[in-house]
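In this view, the complex is presented without one of its protein chains, the others remaining in place.
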Amino acid sequence: MADFIQLLVAGLATGGIYALVAIGFTLLWQTSQTINFAQGEFVMLPAFFMLGAMSVLGLPFWGAVAVGIVVSAIVLGVLFKRLLVDPMLRHGVLPLAIATMALALFLKEAVKDFYSAEAQPFPPLAAATNVSIFGAAVALQSLIVVAIAIGAVVALQLFLNNTQTGRRMQATAQNPTVARILGIPVERMILLAFVINAVLAALASALVTPIYLAKFSNGEYLGIAAFIAAIVGGFNQVRGAIVGGLLLGVIDNFAAAYLSAQYRAAIPLLLLIVVILFRPQGLLGRVEERTV
Amino acid sequence: MALLEVRDLSKHFGGIHAVEGVSFDVNEGEILGIIGPNGSGKSTLFNCILGQLHPTSGAVRLDGRAVTGMRPCDLNRLGVSRTFQLLQVFPELTVRENLILAAQEHKGSMLSRLFGARDVGLTGDANRMIEFFRLAPVAANKAGALSYGQQKLLDAAMAFMAGPRLVLLDEPAGGVNLTMLASLRDRLEAINREEGATFVVIEHNMEFVMRLCSRIVVLAEGRIIAQGDPADVRRDPKVIEAYLGH
Partner (left out) sequence: MSRWRLLLGSAAGLIIVAGLIAAPFGLKPYGIYILTLWAVTTIAAIGLNLTLGYAGQVSLAQGAFVGIGAYAAALLTTHGWPLGSAYVVAAIACFCIGWLLGYPALRVQHHYLAFVTLAFSTLIYLVFRNEEWITGGIYGLSNVPRPSLFGYPLRSPRDFYYFCLANLALVSLAAWWLIRSPWGRAFVALRENPVRALSLGVDTRRYTLMAFALGSGLGGISGVLYAPLVQYIDPTPFSLLLSLNLLLMVIVGGSGYFFGPFLGAIIAVLLPEWLQAASKYYLFYYAAFVMVLLVVSPSGIIGFFERRFTAARKSAPPATPVGQAKVA
């Protein structure tokens, strides 16, 4: 029982991180049909902004995190949209998707070549102590991650449902054409979606990097995880990304504990296959049919 | 026996009865017009006849043979063809290729088409169609580069390429300027006269319809409210009310 709780909390922590990354991914797709293959690198990179803020600007940890988030919002949000996405949007989904593939490689190699190929230590969010929950020793770190992830998700949902801007963004995500007719500043909403994505990714970066250390290759697995989480949950729903992320995190953790490494790596892929074959719109997604 | 028989055709979208109990005949060689205010179900009716939509109930017969809900490609091979309200040409193919495509699927099997034996004959047909619709100056251009009016002509030409017996035209006069309109009507009458093709035309342009069609069917709210001679239909109080009452 104790093991179960430990694994569950750890799974929710990982899942919460996946959820943050998957939400942004889904938002980008919904508002602008952008498939961001560099999403994993968007989570890898902010950690380096934060490290830079700490070493160059001498900021304390949480100050550096804030700086990292702001820089990410500008570089991975605004610049990304203006320089890469805007010129390509009219030409369909695929060229932009390939461009983000190249961007992923670009960011990865940039960090590897110009910062370091070695894993850099990253400060933890909390002391390495354990908290007792129902008799199980759960890492404080995990609880904090879960708390922050849940907090971010709740804040986002409140924003989307209870503010005018948030509702406008939802309208843009569901139907940009109609939104435009209704007078919603669609271009600004799309830009906002990109900024939100960058912020969520940067937050996820601060949460996940203490575990894996800051390394240029961190993006690989996270990118795939975000992709799988988004698809499993439902590619056209933000709620789907949350559910998908949590589910993936929990399953992944349990698989790591009970299966050999070889099979463990296959579990997310199997989950993906099963969902796509039996419920292609994802667990929470809506069906979109073809007319011909 | 009429060429096309529509019997009690209905199409419901949930609670919306887009087409309700529509029955009419189309006789060989005639030009039938279908008119009615916006939202009266004209395009839905076409789509049901042509297999793009499955009718909720009712039957469609071609030459006495039941074709209800048949796939559009199969219906096309039986000699029924259509044009679309929104332009539907293939922008990346040239005008000539568009026309050849419009007829290439009609005879022979898919495998025989791989060996392109019939291409020669089709090129000749395409050239004749190009001449007929006066598209010669742009024949080698990509269809996407043509003006709107030219694309409309190409659209019509494509519908006629395979020598269909029955052509359903969905608002052929939409967005076409006056000069081109006269030309279009002239071409349609010529085909009807010379090839004996039967037309069914949906149109909003009253002038165009009254001058082109020999018989008119009026739809309102999914039902037929009047049928007959253009002049009679024009004076029918029910028809006037349907248009003005909106």
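As written, the chains take the letters A and B, and residue 1 is the first residue of each chain.
We take it that a residue touches a chain if its C-beta (ideal position, glycine included) is under 8 Å from a C-beta of that chain, and two chains touch if they have at least 3 such contacts.
None of these values were measured; they are calculated from a predicted model.
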| item | value |
| --- | --- |
| Which of A:8, A:45 or A:84 contacts the chain that the document leaves out | A:84 |
| Contact residue for the chain not shown (choose from B:61, B:113 or B:204) | B:113 |
| Touching the absent chain when the full complex is considered, from A:99, A:225 or A:241 | A:99 |
| Full-complex contact with the absent chain, from B:150, B:192 or B:205 | B:150 |
| Interface with the unshown chain - residue positions in chain B | 50, 52, 71-73, 76-77, 81-82, 84, 88-93, 97, 100-102, 104-106, 110, 113-116, 118-119, 134-135, 137-138, 145-147, 149-150, 153, 158, 162, 179-180, 182-183 |
| Contact set of chain A toward the excluded chain (per top definition) | 35, 37, 83-84, 87-88, 90-96, 98-99, 101-106, 109-110, 113, 231, 235, 262, 266, 269-270, 272-273, 276-277, 280-281, 288-292 |
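Everything that follows uses one rule, which is that only the chains that are shown with their structure count from here on.
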| item | value |
| --- | --- |
| Separation of mean Cα positions, chain B and chain A [Å, integer] | 51 |
